[in-house]
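All protein chains but one are shown at their positions in the complex.
For chain A:
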């Protein structure tokens, strides 16, 4: 998908790729000759030591230099012809740097390949956000850098970084990053009040019966319904669940009755519940009850939790329990016997209700509008532009150029506080409209032949009236 064919097969476009990624702390090797100590993680590791030191030193210098102009906001990115560097200081003196190669157009001149770097293609905001998410994801599973230092000094921190980023960097997919990475939003499952209250009631009862559960989150169809976690923690956990954990577990109940996946399911005819993290087979006395650990509320209470993800049909529940209490096999069996049957019933209730609501609102038709909506207040995100997320990438169904326009409009919005509206006429009859009202942003792509500005404005109004009539959205 990365190599979109350009004009007449002569040109070839090479997507942006990750050149290097490193983390350093200048305070760890302040003296000359000790520069290597600053480096906590470097990808690719094969790079020669002196080059590593040189690159780190360069970043350090750039940051220091720009700090003289803007003490509170030093440089965030560096544009060069071939690549772009992004800087991020998530914790004091800890710097993360990501170097991305600009996309290239490969042309053939006189039989020889000629490379043309596209310097202005990458959006700073998109890739800065990707870098920030790298940190958030690390922190979710490992806690802060500082905590690792306290736990066991540089050695432990280096081990943790190596272990985490070695795998994580392979999943970055820089070629398909877009506006949604800037938002890093949460898609909420639309639900009627009564079903929502039933879910509430279910969660409260589960937390009561499984009294070691500290927080619960509830998702349906990979969309969030309830989070007991705070917003920022949920944001990154949601990303992990929807882009990593869920796609890895193909749903056996969707597979045919006689399929081998189904046969492997622990023989339970009472319900469809199963663990996505933790023991695979509860009947196996040797089954290991190991759950991923996550770190939340790192700013104040700094809690370490076990993450239990349990799923029945399309409904998934995350139970988070204090890390000091290791969950036993007995606990897992209890959870399975209590949660399994109830969640199965609830999941089919939700499905039924959802279909009824869909029929009433007549939303079965394909949305005619291609739009992205995001609300900064609750991180709610909705996109009719993107296909369903796959394990590897989330694909936009429109031309990358249009996605880039969206990104540009977003950058414009973030520069001012006031509500505004931007309408752009793109190539080949496309109109792109960006609207910002209070904390909400809406981007619409319209493809109407010979439409004029007034007609486009009318179309957007129509969209707002149908899709967003229950919120305060200024015209």
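In this section, a contact is a pair of C-beta atoms (placed from the backbone, for glycine too) under 8 Å apart; a residue touches a chain by one contact, two chains touch by 3 or more; residues count from 1.
As a convention for this text, contacts and distances are computed from a predicted model.
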Among "ER membrane protein complex subunit 6", "AP-2 complex subunit alpha", "Phospholipid-transporting ATPase" or "RMC1 protein", the UniProt name of the subunit that does not appear here: "RMC1 protein"
Contacting the left-out chain in the complete assembly, out of A:95, A:188 or A:220: A:188
Selected from A:50, A:201, A:244 or A:270 as touching the chain missing from the view: A:201
Identified contact with the non-displayed chain, of A:226, A:310, A:371 or A:413: A:226
Touch with the omitted chain, as defined above, among A:170, A:244, A:283 or A:378: A:378
Where the unshown chain meets chain A, residue by residue: 188, 191, 193-194, 196-198, 200-201, 204-205, 207-208, 226-228, 230-231, 375, 377-378, 380, 419, 438-440, 470-472, 474-475
